[in-house]
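The complex appears here minus one protein chain, its other protein chains still in place.
Note that the chains are named A and B in the order they appear, and that numbering of residues resets to 1 at the start of each chain.
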Amino acid sequence: MDLGLIAQYLANGILLGTMYALVAVGFTLFFGVLDVIKFSHGDVLMLGTFIGFTAWLGLEAIGIVNPWIQLAGVLLCSLAGTALIGAAIANWLILPLKKAPQLNTLLITLMLGTAIREAVRLFYPNGSNPKAFPALLPDASVEIGSFALRADSVILVVSGLGLIGLLNLVINRTRLGLAIRAVAQDEETARTMGINYTLVVLATFAIGSGVAAFAGIMNGLYYNEINFGMGLILGLIGFSAAIIGGLGNLYGAILGGFLFAGLQVIGAALLPFASAYKDVFAFAVVIALMAWKPTGLIPERSSDRV
Amino acid sequence: MTDISLPQSQLSRPWISAAAVIVAAGLYSWALLMAEETWQVLSLLVLAVVATGVAIKTGFVRRVERDWAASETRLNRLAFAVLIGLILVLSGSHFALLMISTVLLYFVASLGLNIQFGFTGLVNFAGAAFFGAGAYTAAVLGNVAEIPPLLILLAGGIVAMAISLPLLIPIVRTTGHYAAVVTIAFGVLFRTFLEVNEILGGPQGLMVNSMKLFGWDFFNAPSLGNLEISFYVNYALLAAGLAALVFVLFRRLERSWIGLHMDAVRLDETAAACFGISVKRTKILAFLLGNVILGVSGALYGMMISFIAPASFTFSDSLLLVSIVLLGGLGSPWGGAIAAAIVVLLPEKLQLLQEYRFLLFSILVMLVLLFRPEGILPRHLRNFFPNRRTDA
Partner (left out) sequence: MKFNTGNGLRRIVFTLGATAGLLVATGAQAKDTVELGFIGPLTGGVSSMGLGGRNSAELAVKLRNADPDSKYHYELVALDDECKPNVGVQVATKMATDRKVIGTIAHYCSAVAMGTVDVYHRFGLPMTVWGAVLPDITYGNDYPEITRVNGTMINQNEKAAQFMTGLGYKTFAIIHDTTDYGKGHNKYLSQFLAQDGAEVVGTFGVTSDQQDFTAELTQVKALNPDVVVYAGLTPGGVRVRQQMEKLGIEAVFEGVSGIKSDAFFEGLGGDLAEGTVTFLEGAPAEKLPGGAYFLKEYNAAGYDSPPEAYGPFAFAAMDLLIDAVEASGPDRKAVVDYMSKVKEHDSITGPITFDDHGQNTVALITAYVAQGGKWVVWEDSDYAKGTLSLVAPK
């Protein structure tokens, strides 16, 4: 195969992997502190992207056209808004159900996801149709043979990886991170040590949702198109990625995200038969992986208390 | 309630309040199915919410549950009789019968899922795939005239079980959310495969032949004098029979030592293993049995709908099945019945809201869960000494 082609696939895989990893990180954070799966994660991501899009429309309307200022405005509104929404969901929907079976949290967030999706479709102006997300990043590109390296892709990947790195620092080097890890390990002990449990949970959900919103904006900037259904598939993939990697582990989520992206690209590029089978391929590998490593590639360090 | 003294209701006729509830539920179903106007539907919905709220607050639900436990067989028979009565009363209205049959088949499917994660704690997010496997089996085998149709139902179950065999290793090895992702992957894989592959009709779908029993085609309307009777009566009765059969099986299983093993595995795998229960064998049994039930109900559903396509068996349909189980209360068959009725009938009754109906539906389910976090009728663990224990 042509070297340029391979480079193109590689670039594509890295970009997708970064995006998936950002979504998966949210799942793994929520699971860490509360042992719950929040299925509305993808739809919250979509909502965040629409908030960013609305912010852009607002900036255009008041005459601010500098793309960098616009970008900053979009990111600020989107991340802050989504973080608030994430905390609100945790406070009013997830914490009240803490004593119920874990699966019921799953159902309530599932329904919340549907509600968010339908609400955007119905109440956002002409929400049932795709929207053109602005290209705010420079669109310069370098042609190397048949491979086009685009500046915006590079910026997106670098900033995405940067955000994951930052998150890693927050979790491992700050007092908040320490509190989050403490709660994740043992809620009761963490409480007795004077950690404000509710606050930590809310902060975690805010952070996770904000990171997802970043993935959403990244998605918008890269594809220049957003729609009300974009969260569903991204959420599903993000969840799978978090699981393959091993829940509750930041590196696992990253690994899972890149692995899933790799599988998709390989499925589309190398399978000798029709590329339509690539999802069949990707999910079959997921099943096989789970049979091989039942608790993910980087398993949680835990032991059953008997 | 004190724990030792005999409950009051047991002195006279212990089952009378529960019997009243069954009859009331029958009448209510009739009213809801026949409701034509917007205001009728809305007032019936409000009535249901208010009545349920009052019943919970006054402890009436507890009492009915207790009475039910005391004279279960009798009350289950009454419920079945009321169901048959309802089908016969509605025998002229095709659509109401179609809805009843759909509710019944979704209920049967939810029983299958309940064995998997209500009892054993095995999460299955590919319910629609196994349901669909049954329906596709019915479509393929229905064209072979020699096979007796009742056998096709069974074959649907067996095929559903067979396609789940490759999942056994990952399912047994994983737990909790990790198992969830295995089934999610399988559900997506199943649907994509059907769409891409042309052998089974591709995305365009397949016709399914109707059910034939002892030379009787189910798409013929039975005739009784001049009465106009819908052919859906056939399906509704068969679905009711299937539901009763699976229900009895489900309750038997729950009370047997197998059910006990399943509960033990769900509650604590390590402890169960310590008591000599084979965790592996129990999980395999629950997974396969659940899939057989899903496949059988799917086969009958396919015959009734008479046309199937991959778009009917997507991930969101699996989620619908899961939400029936969770909404009803894990492992609770009657809760599942109520939840199946809600999940099937509510969106249908909300058609008057047109494009807004799913928004409202999801909000309603969220509200139910906030007020009943354990589901509508949470399951009580088995009670070995019925009169010696408080209702915890």
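What we mean here is this: a contact is a pair of C-beta atoms (placed from the backbone, for glycine too) under 8 Å apart; a residue touches a chain by one contact, two chains touch by 3 or more.
A quick note: this is a predicted structure, and the numbers were derived from the prediction, not measured.
**Q** Which listed residue (B:Ala55, B:Ile84 or B:Leu98) would be found touching the missing chain in the intact complex?
**A** If we include the chain that is not displayed, B:Leu98 is the one touching it.
**Q** Going by the touch rule given at the top, which residues of subunit B touch the chain that is not shown?
**A** Spelled out for subunit B, the touching residues are 33-38, 40-41, 92-96, 98-99, 102, 192, 195-196, 202-205, 207, 219, 230, 301, 305-309, 311-312, 348-349, 351-352, 354-355, 357-358.
**Q** For subunit A, which positions touch the chain that isn't shown here?
**A** 2, 5, 8-9, 12, 16, 118, 121, 125-126, 128-132, 134, 141, 143, 146, 148, 150, 153, 219, 222-225, 227, 229-230, 232-234, 264-265, 267-269, 274-276, 278-279
In the analysis below, only the chains that are shown with their structure count from here on.
**Q** Quick one: report the Å distance separating subunit A from subunit B, using the average Cα coordinate of each chain.
**A** Each chain's C-alpha centroid was found; their separation is 34 Å.
**Q** Contact residues on subunit A for subunit B in the complex?
**A** 31, 37, 93, 96-97, 99-101, 103-104, 106-108, 110-112, 114-115, 118-119, 122, 236, 239-240, 243-244, 247, 274, 276-277, 279-280, 283-284, 286-288, 290-291, 294-296, 304, 306
**Q** Report the residues of subunit B in contact with subunit A in the complex, numbered from low to high.
**A** 117, 123, 166-167, 169-170, 173-175, 177-178, 180-182, 184-186, 188-189, 192-193, 195-196, 270-271, 274, 315, 319, 322-323, 326-327, 330, 355-356, 358-359, 361-363, 365-366, 369-370, 373-375
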